[in-house]
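All protein chains of the complex are present and in place, except for one that has been dropped.
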Amino acid sequence: MPARIGVVTFPGTQDDTDALRAARLVGAEPVALWHRDPSLHDVDAVVLPGGFSYGDYLRCGAIARFSPVMESIISAAREGLPVLGICNGFQILCESHLLPGALIRNAGTLFINRDVRLRVESTGTAWTSDYAVGQEILIPIKNGEGKFAADEKTLDELEAEGRVIARYVENPNGSARDIAGIANAAGNVVGLMPHPEHAIEELTGPYPGPATDGLPFFTSVLQHLLNPELVDA
Amino acid sequence: MSENKYQVDTVERAAETPGTEQPYEALGVKDDEYARIREILGRRPTSSELAMYSVMWSEHCSYKSSKVHLKQFGDKAPEVDFLLVGPGENAGVVDVGGDLAVTFKIESHNHPSYVEPYQGAATGVGGIVRDILTMGARPVAVLDPLRFGPADAADTHRVLPGVVRGIGGYGNSLGLPNIGGEVVFDACYSGNPLVNALSVGVLKKSEIKLAKADGPGNRVVLFGARTGGDGIGGASVLASATFDEDKPSKRPSVQVGDPFMEKVLIECCLEIYAEDLVTGIQDLGAAGLSCATTELAAAGTGGMDVQLDLAPLRDATLVPEEILMSESQERMMAVVTPENLPRFFAICEKWDVIATVIGTVTDTGRLRLTWHGETIVDVDPRTLAHQGPVYERPFHRPSWQDGLQADAPTEERLARPKTGDELRETVLRMIASPNLADKTWVLEQYDHRVRGNTVLAHGEDSGMLRLNEEDGLGIALSTDGNGRYTKLDPYTGAQLALAEAYRNVAATGAKPLAVTDCLNFGSPEDPEVMWQFAEACRGLADACLQLGTPVTGGNVSFYNQTGSEAIHPTPIIGVLGVIDDVARRTRSAFETEGEILLLVGETRDEFGGSEWAHVVHGHLGGLPPKPDLERERQLAEILIAGSRDGMLSAAHDLSDGGLIQAIVESCVRGGHGARVVLPSELDPFVALFSESAGRAVVVVPRSEEKRFTDMCNFRNVPVARIGVVDGDTLDVQDQFSIPLDELREAWTGTFPKLFG
């Protein structure tokens, strides 16, 4: 039986169809989850996709964080459920305190949609085991508030514990220490500003390529579900 | 508060007080129009009725000045079997094969974008997307053709960044990829930028929705955002006529968009459509509730009763006249059978969308509106929707037109670069000029990836979307328009705009099918402007007939002028094409070393209205390039066949800036240089910079060169080998050579320098 990957739709979510497609393309069973429904429908992993939940008014992710499905996800994540927050999903994970820090307005203040090179820094998470440490990958960003910010102590901790999972090769938005993505201490929860679900097909991925560098995020979690002990952040 | 002092102007009162003076002129209603309203009603209109007639009979809603010319798009329409819904509905619908249909339309939001660039542009996107949604379709993309004053003008630095942020801010938040458009600068747009927005949607052929209120007893539901005082500057005249001073009589003319509300409304509507819960639907755009109630009633059984006081308000002080004219965004009106109401409301509740039954369909033939029990409107809706005034505005060829056309950019009139060094310098200057420079700074602010079906976007000749993941069926869209060409000759200028968009669609491998147009002109009350408009319509209709691409809908924007100075007449043409398998799309970049560069089409000494004359000499005169529509058709066939048979590695249409501009773009995008040998029979300057229409540069593998040139020869389309993809330098033999890095720096440096 294929693994079930749930993708949450909040009002204002945009990239849910893309995340569902990514789950399907790696052979998982995509399961749509609804923000008001606290049931996780027996999914094995969850993606919080990109978008502008509740318009991103107030603060990005601030209102979505209080939806019924998030209450369930927060407790399941503490029990080890693999959760990947992409862009707005990352912002929601920070607002939920499953991940430290916050995402604030880009240094240049503008929304940026660009294919950026990332360097994978940690493969010891549920979502990055199919990469190699130091591997450079090409993944699109598209956000206006994607600058990762945290206090120095938190940043030092993240570094020391190997929880920075990817850095920008050329920092597009002023993110602290070039951070593009981080994991929780257990390695099951990952937040990432760039959009791996937009780099999964030759036809629609970054051009000129490589076009499918995002796929390993989704194959990694399948590996993890088969061999959970591999994760060691 | 003075609500208690507000006296509602009822039908009863109107009948009793025929002599009451009404401020119709301030609402833009002419003397004879007011007389006609009185004649239709057999009494004076109530102030609410006057509000409705004034908006429904306005230029914007009634097309009263343009109608007689737009008629040609129907009269001369090519016979096609794919047009499911033609002009007149919210948007045209085209059969693209299988069970799928596509609806698309372009609209303008020029004036609001000048007043408040961010909100003007944002609500422009919102409005056109609702038109697409109203047809029963899921909106899947937007394109934004833009025109601004000079790139270095102070006001452009106010308007452009705001417009771009507004388009991104709204479109990105809707989850709609932005896959094309243009950014063009010209002094004529200084006080009057053009902000056009095209949206495209996909639906099942069987699920087309129409704006009609059928079936007496069915309910009229208003849903989405609450009604506020947005965009009702005009209605304040009525307010001040009926209230005293302390009423907030100055209402905002700025509409503020809430993309989150619209996104939710889209998903809500699509779920409602999926369960087939509406018998008719209409969005609330310009003229808001006036337009929606009128059009639904006029197209349906013929009657509707509405309790206007039930409309949910954002501002409780609004009076009926204002509510009727409010242009608050993100609102829809549906006609729902009583049995379907519970499901309809359940879905609205799921999406947190406010929905209110405000009326009922009747068979009375009357549109009746009440306000707390009193009748304030009682009209035949068809008199509002269809019996508005139609003007045969006078027009004549401008006295200056001949002089303008005689001022041709000949070699004697405008100095041309002669030597290799001069040509080299001209190339670098041209590619760095604002109209030709790389637009990444703008385009990066738009999400072009969301939904994961964007196969081609900005930088390619047309945007392309996959519609079906299984069989690869897709569509391509391009928008084009050239105000300078159209100023020189409106008839051919409009044709050239169509030809370019058509060519751009074909260059990516898609077959051009249908057209939407946004006709941006000055004041129709100026006979010279009216002549430009008449000529452009005639040219476009003739060209559509010849190319077999019908106009399916669009928009007219008049009064684009600063003082008495009209903008260049600027018809923006959007062409929709279909491609059976997006995997065979053709890109524009030069990707593979050693492949052959071919120039397809004929190059003539054509510099009237050219980018070169504009940038180097600030000159506008002569005639635009000569359109040859039969040649365009053949070229398109060649480009499509080349794609289908796998002959083409790249293709790029030649237009603004000519051959060298296309080559530079393709080199920089592909990261490869080229060795170019210009055709010996052509003057090098003409070969590089002429803007002759009906041309493309293509790249073929050596093994395909003969097959491709045979195909061109068979169709009598000139084709010439002009070089090879090679190295990291653009080398034009015997003339000049420029390293790729230098080209990239010149081409990409301009926008960050200007706006970064």
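As written, the chain order gives the labels A and B, with residue 1 at the start of each chain.
What we mean here is this: a residue touches a chain if its C-beta (ideal position, glycine included) is under 8 Å from a C-beta of that chain, and two chains touch if they have at least 3 such contacts.
Definition applied: contacts and distances are computed from a predicted model.
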item	value
UniProt protein name of the chain not shown, from "Amino acid/amide ABC transporter ATP-binding protein 1, HAAT family", "Glycosyltransferase family 4 protein", "Phosphoribosylformylglycinamidine synthase subunit PurS" or "Acyl-CoA/acyl-ACP dehydrogenase"	"Phosphoribosylformylglycinamidine synthase subunit PurS"
Option touching the unshown chain, where B:D230, B:E321, B:D461 or B:E665 are the choices	B:D230
Options B:A35, B:V115 or B:A406, residue touching the unrepresented chain	B:V115
Hidden partner chain, touching residue among B:D258, B:E460, B:D656 or B:E691	B:D258
Contact footprint on subunit B, counting only the chain that is left out	115-116, 119, 225, 228-230, 248, 251-252, 254-261, 314-315, 328-329, 352
Interface residues of subunit A (partner: the chain not displayed)	54-55, 57-58, 63, 66
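By our rule, only the chains that are shown with their structure count from here on.
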item	value
Whole-Å separation of chain centres (CA-atom averages), subunit A against subunit B	36
Residue ranges of subunit A touching subunit B (in the complex, touch as defined)	11-15, 17-18, 21, 36, 50-52, 54-57, 110-114, 140, 142, 195, 197-198, 200-201, 203-204, 207-208
Complex contact set, residues of subunit B against subunit A	165, 168-169, 172-175, 258-261, 263-264, 267, 350-352, 443-455, 466, 469, 582-583, 587, 589, 591, 670-671
